[in-house]
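Left out: one protein chain. Kept in place: all the others.
Moving on, here comes subunit A:
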């Protein structure tokens, strides 16, 4: 990767940054700053439950009904190619925090080449095992037990799309996470994030009701302190070379077990951002996209 870096003074600054980052990585290989070991322990216990559609992860299974069309339609709108039967054919996707592969598999079925990463080896084992029965998926999806930083080392600017669904509320350092995403994405690549807002409502519904009263989320899964408000996420993205295109609120109905889109982002929400084309330059398209991000995207809103 480093042979590509020019000696131009303009890039000296970034070279310095990269060298620092490398130094950090080589000395702290197993302690990446985006992975929180406390969080890992929580998911260790549930590593075998991923594929039970009515089990602990039933809400994640039903979330596919809105997040897969969201990703699919956004990407279809941005590209002019369409392969019959394989709408995402030729797209390289990185699924960060893939767990048991719940989101990787539908994306693979739609034709994408998916790399799924998760710090927990048990999750990767479960995911590998599940895809092995379907020869088409087995070829299209690769799983690796690794952190985002480790992947970035090997794969600078390789991915067309990065998906981080229900992950950023569990990472230790969000800004590092976003920087790594930027490094792994091709210019003008897409980043899709779904996560939970940090509001009174999300505390009441997401923690008190969901964990303590109804008990649809195991107690202790979420820490309200780590929830991310969309304004902050947007700020971090924009200041790290991304342009936010879409923000949409999501709502889970525990009675029907299904998700739907809603105007308000006060509980769950989804965000789509695009990495800017030129390195570190603000362009007229950025100003335009600032305006676009004020209006909700037509496709995402009518995905259901």
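Observations
To be clear about the criterion, contacts are C-beta pairs under 8 Å (C-beta built on N, C-alpha and C of every residue); 3 or more make two chains touch, one makes a residue touch a chain; residues count from 1.
Just so it is clear, contacts and distances are computed from a predicted model.
The chain not displayed here is annotated in its UniProt record as "COQ6 monooxygenase", chosen from "Adaptor AP-1 19 kDa protein", "COQ6 monooxygenase", "Zinc finger protein STOP1" or "NADPH oxidase 1".
Touch with the chain omitted from the figure is made, among A:35, A:68, A:96 or A:274, by A:68.
Checked against the hidden chain, the listed residues A:59, A:155 or A:236 yield one contact partner: A:59. Although one chain is not displayed, subunit A still touches it through residues 42-43, 46, 51-60, 62-65, 68-69, 72, 84-87, 97, 99, 105-111, 129-130, 132-135, 138, 166-167, 169-170, 195-196, 206, 210, 214-218, 221-222, 254-255, 257, 268.
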